[in-house]
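Written out below as structure tokens is the structure these notes cover.
Heads up, one of the protein chains got dropped from this complex, but the rest are sitting where they should.
For chain A:
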Amino acid sequence: MSQQINPDDALYVDMFIAKNSQTVTFMRSSYSAILGLAAGTLGLTNWSGFIFYFIGSAFLSLLIFAIKAKASPALYFRHPLDVFTEGILGGLLSYILFWTLLYGMIHVYD
């Protein structure tokens, strides 16, 4: 309460900002699970798996940017770059789980 209020922040409605970032997190976590399934099925290992994830989520970021944010993310987020960064690391854990699961099912257990 005691810190100075940035006049620029006043233009945003907190509730909507929270809702928007929730939407993005939802998309990201679902998408990263699916991405993990794909990576495990393909049998990616080592770096190729991680690179696959980052390329995949960059693609999702582009989709969010173009379709959901209609190419003007400043309207929906405090920091326009949030579209590209939000929830990437949280999604990584889900990705690793499903990647490991499918990889193990298909390529380790016969």
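Everything that follows uses one rule, which is that a contact is a pair of C-beta atoms (placed from the backbone, for glycine too) under 8 Å apart; a residue touches a chain by one contact, two chains touch by 3 or more; residues count from 1.
Throughout what follows, contacts and distances are computed from a predicted model.
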| item | value |
| --- | --- |
| Hidden subunit of the complex - UniProt protein name among "ER membrane protein complex subunit 3", "Protein MAK10 homolog", "Ribosomal protein S16" or "EKC/KEOPS complex subunit BUD32" | "ER membrane protein complex subunit 3" |
| Touching residues on chain A - with respect to the absent chain | 1-2, 4-13, 16, 19-20, 22-26, 29-30, 32-33, 39-40, 43-47, 49-50, 68-69, 75-76, 90-91, 93-101, 103-105, 107-110 |
